[in-house]
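In this view, the complex is presented without one of its protein chains, the others remaining in place.
The letters A and B name the chains in turn, as written, and every chain counts its residues from 1.
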Amino acid sequence: MQEKLKVDRVIDRYEGDKANLISILQDVQREYNWLPQDVLTYIAQKLNLPLIDVFEVATFYKSFSLKPRGRHLITVCLGTACHVRGGQRVLEEIERRINVKPGETSEDKQFTLETVNCLGCCAIGPIVVIDGEYYGQMNTRKVASLLEKYSKKDKD
Amino acid sequence: MITLTINGLDVEVEEGTTILEAAKFLGIEIPTLCYNEGLTPYGACRLCIVEIGTGENTKLVSSCTYPAEEGLVVRTHSKRVVNARKMLVELMLARCPGSKTIQDLASKMGITKVRFKVRNDDCILCGLCVRMCKEQMDAKAIGFVNRGYMREVTTPFRLKSDVCRTCGACMYICPACQMRCQGPEPPTVVCNGCLNLSPPCLEIYEDKMCYMDPCVACLKKEAEEEIEKRK
């Protein structure tokens, strides 16, 4: 029940208006780091929406994750400018190092890898964002030390 | 009342009528897949496209959703439209070769090969089941999940739905699982069991029955004759 209070607070913030479904899901995801099934079901009930409508919206928009995410979120930009500068190679190197494909989380739940279609920082591409920190001009050589930085952080 | 012109024929209809309905009124059959009279039109299969406009500024729109407009000029079987429809059915075949409805459409249009990798899916994503469940059965148990090439029809979380009353309406309306086709042979994947090799009307009648399905086969012969004559 304690859990559901967090959701209630978000719904109240948006006046329980079903038109605000997307904003509600965004804020709830911020609380839980993902959107669990029971939370989505609860939201559907509170907003008086058919469950399928909520599920459709949650799966349509790519910023929602219906699987639990790791401690660190790695986002690789695959915008055209970053692609032309070798963004795909950077992504592949990361995939190799932590053994995950985009959308998946590493076995030790440390990293979740996602891709995004342009962050608007094309001048410093290719870009990788980890936990909101932007790392520009990435290449395959810099990947190892970057991932190390976060692995070390967890050990400390 | 609105007056529009379809295939050169004027027709007067009430406001809110779609081009598809107006054409039906004239007896013109436009092929459809995701259209059903009892459900709101969706415009997903694109099979009912028609060419509207005149001169350089023509475009293709789905006749099931496009409302009749005063003075609108419509052509239901222009070359651009027929070529597009053929490609659309080829795409459908590549996805669901096991559907008799789609195989029949292919034969009607004279499609004999599929140039894409075959998927052998059971669902053509026409949305009839979703709309049936929502509008007629008022259950809202299924919907379109994910987007783009990952789009699929399923229940919330792909689990058994609490609101599904197992009425079977979705199965009833589905064009892909209505009847299984008996014949597609690999490697062509196209059945062609009922491929029309000659227009039926000319064997029996003196006059051409222009709006009989399949239509343009007859006109094609006439057009070829005309071209020969003019040479």
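Throughout what follows, a residue touches a chain if its C-beta (ideal position, glycine included) is under 8 Å from a C-beta of that chain, and two chains touch if they have at least 3 such contacts.
In the analysis below, contacts and distances are computed from a predicted model.
UniProt lists the omitted chain of the complex under the protein name "NADH-quinone oxidoreductase subunit NuoF" (options: "NADH-quinone oxidoreductase subunit NuoF", "Electron transfer flavoprotein beta subunit", "High-affinity zinc uptake system ATP-binding protein ZnuC" or "Acyl-CoA dehydrogenase"). If you put the hidden chain back, the residue from B:71, B:148 or B:168 that touches it is B:148. The hidden chain makes contact, of the residues A:66, A:124 or A:146, with A:124.
Within the complete assembly, residues 42-47, 49, 59-62, 65-67, 69, 80, 83-84, 87-88, 91-92, 94-95, 115-117, 124-125, 127, 144, 146-151 of chain B touch the chain that is not shown. In the full complex, the hidden chain is touched by chain A at residues 18-23, 25-26, 53, 56-57, 60-64, 78-86, 89, 92-93, 96, 116-125, 127, 134-136, 139-141.
The criterion applied here is as follows: only the chains that are shown with their structure count from here on.
Distance from the chain A centre to the chain B centre is 40 Å, each centre being the mean of its Cα atoms. By the touch criterion given at the top, residues 140-147, 155-157, 161-163 of chain B touch chain A in their complex. Note for the complex: chain A touches chain B at residues 37, 40-41, 50-56, 59-60.
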